[in-house]
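Note that this is a trimmed complex: some chains were dropped, and none of the rest were shifted.
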Amino acid sequence: MSKADVKKVVLAYSGGLDTSIIVKWLQDEYQCEVVTFTADVGQGEEVEPVRAKAEAAGIKEIYIEDLTEEFVRDYVFPMFRANAIYEGEYLLGTSIARPLIAKRLIEIANETGADAISHGATGKGNDQVRFELGAYALRPDIRIIAPWREWDLNSREKLLAYAEDHGISIEMKREGKKSPYSMDANLLHISYEGYDLEDPWTEPGNEMWRWSVSPEEAPDQATTIEIGFEQGDPVSIDGERLSPASLLLKLNQLGGANGIGRADIVENRYVGMKSRGCYETPGGTILLKAHRAMESLTLDREAAHMKDELMPRYAKLIYNGYWFAPEREMLQAAIDKTQSVVNGVVRVKLYKGNVSVVGRKSDTNSLFDESIATFEDDAGAYNQQDAEGFIKLNALRLRVAASKED
Amino acid sequence: MSKADVKKVVLAYSGGLDTSIIVKWLQDEYQCEVVTFTADVGQGEEVEPVRAKAEAAGIKEIYIEDLTEEFVRDYVFPMFRANAIYEGEYLLGTSIARPLIAKRLIEIANETGADAISHGATGKGNDQVRFELGAYALRPDIRIIAPWREWDLNSREKLLAYAEDHGISIEMKREGKKSPYSMDANLLHISYEGYDLEDPWTEPGNEMWRWSVSPEEAPDQATTIEIGFEQGDPVSIDGERLSPASLLLKLNQLGGANGIGRADIVENRYVGMKSRGCYETPGGTILLKAHRAMESLTLDREAAHMKDELMPRYAKLIYNGYWFAPEREMLQAAIDKTQSVVNGVVRVKLYKGNVSVVGRKSDTNSLFDESIATFEDDAGAYNQQDAEGFIKLNALRLRVAASKED
């Protein structure tokens, strides 16, 4: 498929400098029509103002959509059922938004008769992979244009020069984005990369962080909340039922105000390099802790352990962009199978960066049995003599082996 | 083997009420000689005073030993190479001390010609399993006497009555142990079970905790330290080389002073029940975070991921008491194989319950390559065009499948 074959392309468009340049570049290089797609996934900026910019760039088909509820309900919550963490630290905030964007790009391409999609992710990162694997899985014949892999605008200076040459207002740089960092945000998190983070020995300044106060700045009084769970998903805070997006937003506010959810890590990208990233995931950090606590009371031991063993694979699949792959769906089926009993309430205390579980209960599904666990007389609920046989048979293979060593 | 066959038994003896009763009970019930073994594994109490109590009880062979260095070097550190956590929360503080005690019990039995060992763990808990699996693996013909599974002293009242009847001073209750909780301590942690913890919805009072101040009580100023690693093990703090036990002790002090390392969880015991436990692991909490950070810079991605996937199995093995089993040794071989490159320094900030990594470096083994990861022009270190082929071939199976669905 040559450049000339591309008639119409759907672009994931933020309205910022980079994707504005891409609009122009696509129009020039591919001589094709551009459809823009801008999603509100909870990044915390108005998306409607993007319309004017798109119109000014000559776009006729402009898609601007609020995907926050779908994002949290169908992507974030299923992922949290798995207690997913990548490399022990990263809550996958960016990773989990990409498949949804990819899905909408393809759906819009199908609706508008476009033969290609395009995105502003660079050739060094994970996001290109996530967008493209998602898109290919949903429409195998789609043409994907990744300008950062094609053009030679491989530095900020060249990019600005191109903008100037082509009459693209540098003011287009989003107001808030006067940060020297490369950032990405959605309802689950905000991320920072580049600039002084490129030295992993350097601590970023406190002014980098945008969603949370530092623990030092957080209130001296703890905040205690109760999160209600149904079938593994959070449904209420302090008894108030909330929609998925509203609930996560509320947790973000609570977490951010209490200095919760900052992470500063070196991670391994799918494309083969290590990179430094900083993340704020206030609500997600609370949710992970609370979900684990809810499971600790209601989930069978071996199901819980199996989940723990499968989790790194599951997290890696999402990190690498395989949301729409059969192996992710297979693991999801296993995870979801366990969650019907994960019902109840968890009480967590938020204090200066700490999320502490201070209570958990489940009227319907608690497997905690005081009469068995008690240190006092259990009235026959548990027969201590059983332990001898249990140990003896578990030890048998070890004893036989030891006796052969003599 | 009948009771009469037992001639001499080695007892894990703390000098407290329970094991003092056991001494008497063994002498009466089994009419056998009792050898006591008391180990300093860093529980924070003098062990030497135990000698007088043992002598008073008529013991002729009294073993009192400082095992702290061996404990940390040969048990705690190997375990931390694996980043082991049980059920997402528990750092295995009690679990990891048991095999060492089991090993010494057997060695002393061999030295003293004893035919049995005994311990004070109840029939409901994990510790009986850990002691006994360890013992059987090291000496398959050992006779093990677990009084809690044999006698009918199944409540505190009956125990006190027995003590009174047999002239055992209730003063023997260790001074410090005026706590209503069942506790266990060693250099890695202190644990609390029972009493009001038996309701998982109840938060324990702050007076329960012994090793750490609460985050609220911790200093308003952060403490920043640098931990040096060699081959995966910590070897220095702020440049000062320390022995394993000294280093962990120092981390405990730093962590405890900054409100770090409290955990309040519901866990699944190997014997089949859920139980509530509270733990303070100040140094271990710091160490886990720092070790992960050191690995993030120096360890290959796929080795790190394999470690993450194997970790829950490894942690479960230790929790369940299989330290001396071939499958634990097999996993240890895999883990240790990866650690030769885990060298460098991690800087962590300790503040009111938070352990934040704020820097990591490795002169010899950093795999972080700024020239590749940079957002700016990389002078050809990485070819962005390579990403297209990478994505295309990774997507191929998904595309073929999608094309067959039409």
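Per-chain residue numbering starts at 1, and chain names A and B are given in the order in which the chains are listed.
Methods note: a contact is a pair of C-beta atoms (placed from the backbone, for glycine too) under 8 Å apart; a residue touches a chain by one contact, two chains touch by 3 or more.
Note that the structure is predicted; figures quoted are calculated from it, not measured.
Novice: One sequence, 2 chains in place: how many copies belong to the entire complex?
Specialist: 4
Here is the rule we use: only the chains that are shown with their structure count from here on.
Novice: Where the centres are mean C-alpha positions, what is the separation of subunit A from subunit B, in Å?
Specialist: Roughly 32 Å separates the two chain centres.
Novice: Which residues of subunit B touch subunit A once you look at their complex with the stated criterion?
Specialist: On the subunit B side, the touching residues are 83, 87-89, 122-124, 128-129, 132-133, 136-141, 146, 148-149, 154-156, 182, 193-195, 198-203, 215-216, 220, 222, 262, 264-268, 271-276, 292-293, 296-297, 301, 304-305, 308-309, 312-313, 316, 324-326, 347, 351-354, 356-361, 366-370, 372-378, 382, 384-388, 390-391, 394-395, 398-403.
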